[in-house]
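Structure first, then comments.
One protein chain omitted, others in place.
Moving on to chain A:
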């Protein structure tokens, strides 16, 4: 039979604190996904930025948003990031 869909609208909220299961309105990224996810363009690893709830490709300077716990890995949806000065955070090789 048809699945009964609750008319709940997902509220967009940035995850303030990481960890835990994303069943509430704050939906962080499923941690196991980080094992598999890469940038669809360069196939290179991504960095999860908790503050903005995005997956960052440092090399290309783009960020993929995570909405309702679902990472949007379509290149057209990514935004370009400003190059940050090296003092901010550590650069991983």
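By definition in this document, a contact is a pair of C-beta atoms (placed from the backbone, for glycine too) under 8 Å apart; a residue touches a chain by one contact, two chains touch by 3 or more; residues count from 1.
Quick note on the criterion: contacts and distances are computed from a predicted model.
Between the names "Ran-binding protein 9 isoform X2", "Coatomer subunit zeta", "NADH-ubiquinone oxidoreductase chain 6" or "COQ5 protein", the one given in UniProt for the chain missing from this structure view is "COQ5 protein".
By the touch rule set out above, chain A reaches the unshown chain at residues 1-6, 8, 10, 21, 23, 30, 32-33, 35-41, 43, 45, 64, 68-75, 77.
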